Each structure stands twice: as C-alpha cells, then as structure tokens.
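Missing here is one protein chain; the remaining ones are kept as they sit in the complex.
For reference, chains read A and B in written order, and residue numbers begin at 1 within each chain.
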Amino acid sequence: MSFFARFAQNRGALVGLIILLLIIAMAILAPLLFPESPWRMVQRPFLPPLSQDGFPLGTDTMGRNVAAGIMHGAWVSLLIGLVSTSVALLIGVPLGAIAGYYGGIIDDILMRFTEFFQTIPNFALAIVLVAIMQPSVTSIVLAIAIVSWPPVARLVRAEFMSLRNREYVEAARLVGQSNTTIILRQILPNTLSPIIVLASLMVATAILLESALSFLGLGDPNVMSWGYMIGAARTVIRQAWWLSFFPGVAILLTVLALNLVGEGLDDALNPKLSRER
Amino acid sequence: MSVTTGSVTTGSATTGSATEKQSAETVLSIRDLNIALPKGADRALAVEDVSYEVKRGEIMCVVGESGSGKSMAANAVMGLLPKGVHATQGEILFAGQNLLALTEKQHRALRGLKIGMIFQEPMTALNPLMRVGAQIAEVFEAHGQLTPKERQARALELLIEVGIPQPEKAIRAYPFELSGGQRQRVIIAMALALEPILLIADEPTTALDVTTQAQILELIRDLQQRRGMSVMFITHDFGVVAEIANRVCVMRYGKIVELGDAKSVLENPQDAYTQALIAAIPSNAVPPHRETSQVAPLLEIKGLNKVFRSRGGLFKPAREVRALEDVSLTLARGETVGIVGESGSGKSTLGRCVVRLEHPDSGELLLDGVNLSQLRGDALRRERHRVQMIFQDPYASLNPRTKVGMAIAQGPIANGTPKAAALKQAGELLDIVGLGASAVERFPHEFSGGQRQRIGIARALALNPELIVADEAVSALDVSIQAQVLELLEELKQRLSLSLLFITHDLRVAAQICDRIVVMQHGRIVEQGSAEQIFLAPREAYTQALLNAIPGREAPVAATA
Partner (left out) sequence: MVYARLIIMRLLKAVVVLFLIVIFNFFLIQMAPGDPAAILAGEAGATDQEFLNQLRERFGLDQPLYVQLWRYVSGIAMLDFGYSYRLGVPVFDLIMARLPATLLLTGTAFVLSLVLGIVAGSMAAARVKKPSGSIIMALALLFYATPLFWVALMSVVVFSVYLGWLPAYGLYTVGAGHTGFALALDVAKHLVLPATTLALFFMAIYTRMTRTSMLDAAQQDYVKTARAKGLKPSIIQRRHVLRNALLPIITLAGLQAGQMVGGAILTETVFAWPGIGRLMFEALQQRDYNLLLGIFFFSAALVIVFNIITDLVYSLADPRIKKGAS
C-alpha cells in the first residue's frame, strides 16, 4: 500500500488534512482578501456578526474587522508553529542522537540537562523568557523552542539507544564506517518516522502555546494573532462573546487538524505499531 | 496460499459427524477444522481440513515450522484465538461437547478446570505485579473453589509438586525474582491446579536453555504419567518429539502432512516433508573425525577478561557480572572452532570481544601476531576489516532502508574501494551465496529469513576477512533453512578456506560444522577438544550434562532422507 493510501485509510486524518489546507489557504489569501492592516479601525466598534456586509464576524472593541484579524492571524500561528518546531528539532535531534549513540557519561550529562528543562514548568518558563526578552516574533519562537525540545531529545535518544545495538549498525561499525556516517546514514533515517509524527504534534502544541502567550499580552505587538484577539476581548466577554469565540474556534480547528494529521502520519509511517482502531 | 504436499497419511481416519460418539479413550477430537485468517494475511486459512485426536493418557505432539498453523488448533480448543481469526468449518469434541459451539461463558468454565495451558515465554507469561502465590490461587478463585486460605495451601503443595526450590519463599515472590525455568514451573503449577483432563503445552521449552529444557520436559512427562493426563504438545523440534511424544502430527502450511505413532513417524517417515525435517535435524551421529592442521595459530586468545558493571541507579545497587574470566584459546588458519554454552555462559561476549564490539578489560587477542585487544578509535577502525561477523537475527542485521548491494558494498567503500567496483563485487558475492547478482538492487524486506542470512554472509565476506565470527548464525532459522545455511557455510569454508569462530547454544549444530569445540559456563572455559572427543569422551560433568540434555539424543533417529 502506498503511503498516501495508508494515510487516507484514517478518515480523521483526511478531514484534518483538508482543514489544514483551508487554514493554509486562509493564511496565503489574507493579504489579497483583506489588503488593509487588520489593526486599522474600519467600522464602529462592537458590530455583531452578520449584521453588515464585509464584516461577517463583526468588529471588535476598537472597530477592527474580526474576519480580517482571523485571516491574518492564521499566517502568524502557522509561521510561529512551524519555525519554533524547527528550532526545537534543531536542538533536540542532535542532542538526543549524541546522547543515545554514545551513551555513558555523555548521555548522563546531556540527559540531566534535558531533565532539568523538563522539570521547569514549561509554560511558566515561556512566559518568563518572553517577558525578559521583550515580546516579539523572535522571542516567542525562541521561548517556545526552548520549552519544547526536551521531548524531541528524549524520543531521539530512545530511538538511537534501541537502534545503536541493532545488528545492522554493529555490522556497519565492524566494516569500519565512522561514527558520523553511522549516525547519519544508518540510524537517523530509521528514526525519521517517529520524529515526523512528533513534529506534527509539536506544531499544534506550539500554536496553543503562542496563543496562550498572546492571550496574556505577550504577543508581538506588531502582528495580529488569535490569542491576542481573545485576550483583548476578555474584559468585554459579557457584552461581545463573538470577539473571543471566533478566534478560539480558529485555534481549535488548527490544533485539531494538526493532531488528526499527526495520527494519520503515525498510522501511515508505523503500520505495525499503529494503534488499534 | 497453501501448497499441497504429498498424501496425508492419517492413522485413524475419523471423519464422522458431530453426533458420532467419541470413544471413551479419546479425550479430544478435532474434525475437519478450518480456521480463517483475517483479510490481508499471507494466506486465507491458518488451518485447513485438520483432523486429529488426543487419547487418554497420551502425549500428542503437533510439529511444524513457523507459519505451519500448529498452534492455531490449540488456541481454538482453549477459545483463545486471536482477534479476527475464526473457525469456519469442523468441530472440536471434548468431554462430549463441541467446543466451537460453546458460548464464551461456557468455554471459560472449561479453561483452567478441564483444560490447562502453558505457554512459550515464561518471562512474560506471569503478571509482574502479583505474587506467585496469588496468581496460582486465582485459578481456584476463577472456578469458585476453596477458601482463600485453602487456596494458598494448595498453591504451596503445587509449587512443591513442580519442584520449585524453596517453595515457601517462592509463593511470596514476584515473578521477577524467579528464573525462566522456575517461572515455567509456576505456570505449569497453575495449569495443573485443578487437575485438568487435558494439558496444552505451546512450545513450553523453546525459550529455555537446553539443560532447563530437559528438566521441564521431564517434569511434564512425569506429571502426565502420575496423573494420567493427556497432553497436546506443540513444538518445532523433532528432538523434543523423540523425547516425549506418543503420537505425532506433522503440519505444514496449515495442513496435516503426516500423522501417526511417534516411533513409526520418527523411524520411518512417509511424507517427503517429514523426511526432510527429520533429516535436517543436525544428527546425533558422532561428528566425523577431522584432520586439524598444525600450522601456526591465526587467532590466539590469552587470558581474556571482561566484567560488565551496571552502575547503581536511584533504585538499584551497582551490579557486576563477570562475563569472561581468564579465557584462552587458539584457532588455526582454516579451522572452525565452536563455542558452545547456555545463556549467561559468556560465549557471545567472547565473540563480541573478538570482533571488538566489546572492549576486553584485560588479556590479549592476537590475530596473526597483532594484538587487537587494546586498540581504540581510528587504529581499531583500520584493523576492523580483518575480522567480520555473521549475526543472529536475519531481520535485524540488515538496514531496512539500504539496498542489499549497498549493504554489502558499504564495507569496501568505507575502506577505500571505489563505489562502482564495490557494487560489482557485491553482485559477485551474492552469486556465490546463491542469491544471484540481480539481488543488488533489491531491499531486505523482499527476502526471506534464510535469504537474508545469506546476504549477511556475503557482507561478512566482502572485506576478505582473515577470520569470521558467526554468532548464533542459524539459531533464528527454521530447521530446514538452518540445514541449507549450514551447508552453504561448509561449502564456503572449503572453497575460500575460511577460519570460523562458530558460537552456538546448540551442540547438535556445533557437531555438524566444527572441527574443535570449546564448552563455556559462567564466563569460563569448561572443556575444549576436538568435536569427536567432546561428543564421545567428554571429560567434564557439565559437558556431559549438556550432551545428555540434547532432546531426543538417546532415541535412534533415522538420518536418511
């Protein structure tokens, strides 16, 4: 069975993929459909949804177009999710690979380091880091990456530990391949599927983290994000529920879609290990 | 898809209807049984048109290689077929009822009470979180028998009966505190707790060492005779059959190929496949006398030591295992030396030290006079091509993402051969091991276990090593495949005058291929000598015990095909 056929067998994953593609389309089309800055006041504030053409989701406390905010917010969420996950992989994969492959004292040191970061409550750490570095896309990406690499390192380490004593790896060592070649050619390719699955789930978690940071007022003040929209509308929740409602649905759908896709990837990449369903 | 093989020679052709009464002497009869596998399996029926009986007080052995469907009927008897697998035809008569027609609840009432079962993996067959006594007591609880206090008392009696050392202590132990053989005894105690009429034993000794296997086989035969119980014994090993069976049923691809009296099947097999299987068992015949060359030794091991230390963690104290203690031996050019021992004997550690996957603590490993034992890093990497290894597990020894040709060529490439030349040589090697040069472009998953082992051999040859270490190289293979791979090794040995260090737990295999045999126990060499001498005139008690434990050794085995 081809990779996609196995993926498509999981109907949830297919639905997730479609939702995800729609959100990506939203992010790409945002500047075309709403060329004006989502920060601009365009109507009177507190316009309820569907009450006026061009403002299907109403306006916020400052008279900004909610629909435009959501479209532009898609871009930020996806960008931060992807970039911070990539950075976390860049930290976690080499650390885990080295710890798992060499073992012994190197493993001990690297794993104590990883455990240390895992012990620190990661949302609190992210808050502190962003607050101290000052909120910006860069600081948010860094903070999210710093709190999310430990699971990557642990996963990669576990994979490397189980594969490094696999007979084909020992055979490679016996024929005189160097450690670097063995790590890159023999082991790493065989750890890719669980890493890919984990990465897709990490993008989802990163998006949740970003929205929570923005909700607390730690978003980049120059970009419109879903979390910011909810946070800004928090105090007027009694008068205008829709201001919080729609961005929340957007986050929910994105995170849900990524999780569904992640499960589908898991089924497709690890057919033997896939959960019974 | 199933393959038709020869005629089915059944002892008693019982093909009656469900209403036909079982004779008083018959405990279990399976009739025309078909068991269907779920869609997408490699064949439609796990078991096809299978009929056999188990009579009162006999041991019926069901023999077959992996994939023969030999365990399926037993699982159907127990009502423990895996999910998605169902009986689609036939009946299983036991105590006057058709087991296939029972509800789950009725079936459950029989399990443990009338039919007991023991399994292959004693290490995992017990709940790790429950005390042994409680797990035995559960059998009585399941069938509402005895008070909790009486259950414990019976559990203790049972533990004594199955011969557990220190039964008062064992009853309060957790499974992890017992050895594999002891756990298997606990499982037997559970299976026998309610004195069932029928005991089903599904490869109960396969996971055990040969001396433990002999003890467990003896225990099962003993208990069976004492209680007049019937046993359905599933195995892949004709040696075990010779040891224990009254009657035999040989299966292949889900069908019965031969059924009959143990003695007649073993001595005079009718079916070609049975003949091949019996012939393929490394024979008990004394190994032929081989001339040992008296040239200077290729490999000299002097006083090798290796201790494994598990560092104490948070929850466990540090432990030391002396894997090798003062091991010395020599191997001449062109000679095959067998290292034989049970698990924990240090035989694999020795092999891994020789190829330098492990670093010996002290001692010398002289290969043609050069000491390899203390080399490290690049110096070691430069010498690696001189000693190569054939691995045990054909499924783990090839990188699933590397094409076969590349897997073989990797070594020469790492040692400076141009890629094209290395791949060309890989093709030639694949030809030599009987797979054909076209295999170069294919991936490992396209090959069977035996074929993969040939690829592994080709890879070991690619660097023209002076010495090859074969670590349990045929242990994971079915008997018939095992014979073929051994034949190939023998042939290569002659043709390329290989020097071979052959590590195995199986004395029968060692006898077939080795010039000299070294017996190891607890990290030490117990005895070494020519294969002939070890078999005919073992000097040490342990060697003798090992020889006696070989299943079916005393029984005369027809070695002609």
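Couple of notes before you dig in:
The criterion applied here is as follows: contacts are C-beta pairs under 8 Å (C-beta built on N, C-alpha and C of every residue); 3 or more make two chains touch, one makes a residue touch a chain.
Predicted model only: the values in this text are computed from it and were never measured.
When the full complex is examined, the chain removed from view is found to touch A, B. Contact with the chain not shown here comes from a single listed residue; of B:Ser66, B:Asn127 or B:Asn464, that residue is B:Asn127. One of A:Ala158, A:Ile196 or A:Leu216 touches the chain omitted from the figure, and that residue is A:Leu216. Touch with the chain that is not drawn comes from one residue among B:Ala44, B:Val85, B:Ala109 or B:Val307, which is B:Ala109.
Considering the full assembly, B:Glu138 is the residue among B:Glu138, B:Asp261 or B:Asp326 that touches the omitted chain. What subunit A contributes to its contact with the hidden chain is residues 116, 118-125, 127-129, 131-134, 204, 208, 211-212, 215-218, 227, 230-231, 234, 237-238, 241, 244-245, 248, 251-252, 255-256, 259-260, 275-277. On the side of subunit B, touch with the chain left out of the figure occurs at residues 78, 80, 108-113, 116-117, 119, 121, 124-130, 138-139, 141-143, 174, 176-177, 187, 190-191, 310, 314-317, 319.
In this text, only the chains that are shown with their structure count from here on.
Those residues of subunit A whose C-beta lies close enough to touch subunit B in the complex are 166-178, 181, 186, 189-190. Those residues of subunit B whose C-beta lies close enough to touch subunit A in the complex are 355, 357, 381-382, 384-385, 387-389, 391-393, 396-402, 407, 410-411, 414-415, 456, 459, 462-463.
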